[in-house]
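Every protein chain except one is present and positioned as in the full complex.
Here is chain A:
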Amino acid sequence: MPDEEILEEGVLNPVLPEIQDPLLRSLMADEPATAAAPAATTLEQPQAVPAEADEVDCLVIGLGAGGAPLLARLAMAGLKVMALEAGPWHQPEKDFATDEKAQEYLFWNDERLAAGHDPLAMGKNNSGTGVGGSTLHYTAYTPRPLPSDLHLQRDFGQGEDWPFGYEELEPYYEELEQFLGISGPSPYPWGPARRKGYPLAPLPLNSAAQLMVRGCEMLGIATSPAANAALSSRYYQEGVGWREACTNRGFCQAGCSNGAKASMDVTFIPLAVAHGADIRPNSFVTEIERDERGRVTGVVYTHNGEQHRQRCRHLFLCGGSVETPRLLLLNELALTSGQVGRNLMAHPGVQVFGTFGEEVRPYKGIPGGLISQDTHRPKDADFVGGYLLQSIGIMPVTFAGQVARGRKYWGQQLRDYMKNYNHIAGINILGDCLPHADNYLELAEEKDARGLPKPRLHFTMQENERRMNDHAEALMRRIWTAAGATDIWAFPRMAHVIGTARMGLSGDDAVVDADGRAFDVPNLYICDNSTFPSALSVNPALTIMALSLRTADKFLESQQRRDS
């Protein structure tokens, strides 16, 4: 590897952190009065960083849907495990306000640069931080993918197949649904028959869900109450205790304050802690260290402004589709395939809103109350793959921002339209996305407040995504018209960032193997949405958790083989 210098015997440290953002510095020079310069701390040289006395068996970076389940699994297997999470550990009951602005700390607010013809909005749309990661503000919409989602290439000759089939993930979906207490319909109307139904009945339908039922019935589209990882009644969870039922507060995307939603901080993380896992919040990893053979030996992280070193026998990188590739690129790690940062995908997620004569009051109830997967493989499709339909709740600040950006309303026109808020309901889709050479993540020249290069995400919808969005928008306009809506409009939107460290059968074109292990580095595993070979036509959280449990099991199996 180029440009590496050996700062300590046996440890390679490729990162040369720059202290200041030159753009910011010149701006500061313009404004000497401001106190706003990011803390210009001189990073200590790595050899000055004290190592923790003990090496851990498994070190996990990131405690979202990718890191938390495997942390619990590995702890339960009796291994010495530790997790480093960039964000804080919240007390939702006390800290979480029913207020969008007050909850902005749940998002990854360090700036990412959005490039391409369809720049991806990040922040509240696509990121998370804190013990629990993005699950702290996910909608909890947890449909399983359908089996054909995993082999687009086989079926259409385009896109990428997963290195295993649905049957590999199925037992994990079942385990997760039971453990998390997912509320949903049994039997589930789409996909293969299931061995077990959902453990809890569906959550009640709110106004938007009722309107979508009405519109879809008139068009002959089947709907069902959706699977949601929020409790429709009190639920006892092994290793965790009793969790209370959902109170229909409709604020899942700004954090659940009563533990009804199965975010990682009220499910897998307490389970992991009960089995001895050591959780380190506010710990931002900057370096991954290796020995001469290329094996990971540990990481350097910043905690309360001080650098620490933690040694480990195995590293599990679970930082999500932006921070995972950023760390790999910064550390020049696992780059042989040339695929790190490539294959950036995002779900087409166009939303359609309409105004109804009835009162909707769209702030109440589980936001994604209803689903249809009739559009999984539409007969009249002129595109590869398909999408699901979902009714959506509307929080006022997010919605108003969308009206400003999407409808370009301002002044009295904007204020007048917003007065219809209690009569507005929305539906949206979530559709598959194909990888494309133009869509990728790279490190920008521009530095952030930590002195690290900002990630730049290039995204342009290709022909397939555009056709899918057009198909979906036309259909949703028909549904809303049939349901009685007026003043219908569409907000173009992409949701979830996927890809950037893909899984595959060969190190020639993939970063990790089917077990999540890096081809280049034998003791490095990656587990989050970055490893998805294709985007799937459903929300990613449930599948990230399934991969997480599966990766832990594959790792434990490999250790047993070594021991025997």
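The criterion applied here is as follows: a residue touches a chain if its C-beta (ideal position, glycine included) is under 8 Å from a C-beta of that chain, and two chains touch if they have at least 3 such contacts; residues count from 1.
Following the convention adopted for this analysis, contacts and distances are computed from a predicted model.
Asker: So which of "Sugar-binding protein", "ABC transporter permease", "Phosphoribosylformylglycinamidine synthase subunit PurL" or "Gluconate 2-dehydrogenase subunit 3" is the UniProt name of the chain that got left out?
Answerer: "Gluconate 2-dehydrogenase subunit 3"
Asker: Which of these touches the unseen chain: A:His151, A:Arg194 or A:Arg361?
Answerer: The one listed residue touching the chain not shown is A:Arg361.
Asker: So which of A:Ala222, A:Ala404 or A:Ala474 would be touching the chain we can't see?
Answerer: Of the candidates A:Ala222, A:Ala404 or A:Ala474, A:Ala404 is in touch with the missing chain.
Asker: Which chain A residues would touch the chain omitted from the figure, given the whole complex?
Answerer: The list for chain A reads 23-24, 27, 31, 34-38, 94-102, 104, 107-115, 119-124, 127, 204-207, 210-211, 247-251, 257, 355-361, 363-365, 395-398, 400-401, 403-405, 408, 410-412, 414-416, 418-423, 446, 449, 456, 486.
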